[in-house]
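With one protein chain removed, the remaining protein chains of the complex are shown where they sit.
Now for subunit A:
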Amino acid sequence: MSTATETRAPHQDLPGGQPGGRVGGGLFDPRQLLTSLPEALRKLDPRVMVKSPVMFVVLVGSVVTTALAIAHPGDWFGWAITAWLWLTVVFANLAEAVAEGRGKAQADTLRRAKTDTVARRLAQGAEERIPGTDLRVGDLVVCEAGDTVPGDGDVVEGVASVDESAITGESAPVIRESGGDRSAVTGGTKVLSDRIVIRITTRPGETFIDRMISLVEGAARQKTPNEIALNILLASLTIVFVLAVVTLKPFAIYAGADRQTSMVVLTALLVCLIPTTIGALLSAIGIAGMDRLVQRNVLAMSGRAVEAAGDVSTLLLDKTGTITLGNRQAAEFLPVQGTTAAEVADAAQLSSLADETPEGRSVVVLAKEEYGLRERHQGELSGAEWIAFTAQTRMSGVDVDGRRVRKGAAGSVMAWVREQGGRVPQDADTLAARISEAGGTPLLVAVQDGGGARVLGVVHLKDVVKEGMRERFAELRRMGIRTVMITGDNPLTARAIADEAGVDDFLAEATPEDKMALIKREQAGGKLVAMTGDGTNDAPALAQADVGVAMNTGTSAAKEAGNMVDLDSNPTKLIEIVEIGKQLLITRGALTTFSIANDVAKYFAIIPAMFAAAYPSLDKLNIMALSSPESAILSAVVFNALIIVALVPLALRGVRYRPSSADSMLRRNLGIYGLGGLIAPFIGIKIIDLLISLIPGIG
């Protein structure tokens, strides 16, 4: 969709956007705070607030202090505390509203794509025009050039080019055709050419686009298991602190500090102690995590899947397109005895000009790069008869000036040479065998001219592993994730590529059943498995995998079975998805630690403020040397509120994440958020106290 790019940050601006810090988030624009304010205020509804127990307690506290402030209108301190308690609640809602707001723009664009369409339904061979919303599952509809696809479905007849930019943001049209793995069409996309018949597979209102809208808006957001668990822990901490504060009153009365522990002060203490920082940001972290996926054009059908992605311990990666570039490429020209590599290159190039397959193109490219052979064009050679590559002949070539050059699969070329009465030299066989053993594919180059038919040499075609994959797999290994390459190749070839790419294991000659069995085996060992897939035969495995990422180009069966859809259909993205899942959990853990560690400083601010009058010895706890009891308590409350706003950007973009071992990650995060959480509030509260004491009439 076109506006997806508006919220997507340029890569170089990402926090830690250098190589290695791939996971980042969108930019945080302070203006978003302002625009989200109305929504934040709407969220003050107690029925909404009660979902976050921590912030609900703050809301109740705010109401109580407001009532008290109204009862004692002359008490500046009561009013100040009241104001900052309300701000604490609003800041929390603001965090959530900002996180949600980032999805809203995308949802609006999607809605525009969803405008009411007219469906041309086929009924008993006749065509009738009905509103798209009246379609039922199983209906057949016709779409021609210029029509908008009225609903999700599979092409059952014809082939067409379709503009899917409304969904993917990618403007280049894609081909959709009946049968095979490219049959799915999505409602809201536009047919650009030809005519197709679509069988509707989804009810109106439940289409892919509908689900996307609710996902990016966060409307369908349900708390994930880990989020629920964390909420329980936070709620129990809140209860403990409620008890600690409520019971403090009788203790204080006994100590003679009744006046210093007014309802306002105790409420302020409670709000400072309960884990408001994480309580306020928890849902924003979850929404932002989903949003980070959306920004990478990945739609997670549930938050559970995002969390599971962080836990994945086995990645199943398809070889082609994920680990290797889509196609084999010529890597080397090997001459047989009596010829030179340059001769082979020349003949290979000539015979490949009529070969439009990527392999054929790569031969031409290699000849140019290695031997400086200018690419010739078919038109340059007059009187040449071109023989194009076909799947049947498995050979291409050219007949020109009485010279016949051929290049192709070893078997085909050998047969051709023998047919022409030529001889296949021993070393051609040896070379071909050696290339096969190394995991490559040998192409033979032969010529028939005055000297008869003979093999000139061999072209070594090999899978080219994508750049940087080895390093990425090493990173994954450090993160404790095992990568398994899935390929249809024979074990020999598979092993060679697996070694080159640095994957931990491979599954050769893989059938869908093999894939399924592998997933089940891994899961039986307690491992979580992630995989990508697009074909209908991938669907069972996608459903079985803990994280199944379906390619958007795939069949609707695959998209239905997976729990994520990658709109870019880029299988390598699985690695990023795993990183986003981890980053989500780390952010939660880091802010929880920070929040709890903060309490120490707040005690040192508030306890002496409350009790130094009754027990002067407790003034020794005022290690920050805060100016007055009122200022100390207010400073703690102000810090508590401001830290929420200060951490909103962090919650939205996530804690910086670099793939590394659990040990080093823990050490780093404990250092920053544990120790930092201990120290930061001492400094923050002191500064706020200094500022407050400057206000005339206070302190």
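Rule of thumb we're sticking to: a contact is a pair of C-beta atoms (placed from the backbone, for glycine too) under 8 Å apart; a residue touches a chain by one contact, two chains touch by 3 or more; residues count from 1.
Simple rule for what comes next: contacts and distances are computed from a predicted model.
Its record in UniProt calls the unshown chain "Potassium-transporting ATPase potassium-binding subunit", which is the match among "Sulfate transport system permease protein CysT", "V-type ATP synthase beta chain", "Potassium-transporting ATPase potassium-binding subunit" or "nitrogenase".
Here the missing chain is touched by one residue of A:273, A:366 or A:567, and it is A:273. One of A:291, A:318, A:534 or A:599 touches the chain omitted from the figure, and that residue is A:599.
The hidden chain makes contact, of the residues A:244, A:433 or A:687, with A:244.
For the chain missing from the display, the contacting residue among A:148, A:168 or A:226 is A:226, taking the whole complex into account. Among A:57, A:590, A:636 or A:652, the one in contact with the hidden chain is A:590.
When you scan A:130, A:255 or A:400 for touch with the missing chain, the hit is A:255. Contact between subunit A and the unshown chain involves residues 225-226, 228-230, 232-233, 235-237, 239-241, 243-255, 269, 273, 307, 310-311, 313, 477-482, 525-527, 581-583, 585-586, 588-590, 592-593, 596-597, 599-600, 603, 607, 611, 614-618, 620-621, 657, 661-663, 665-667, 669-670, 673-674.
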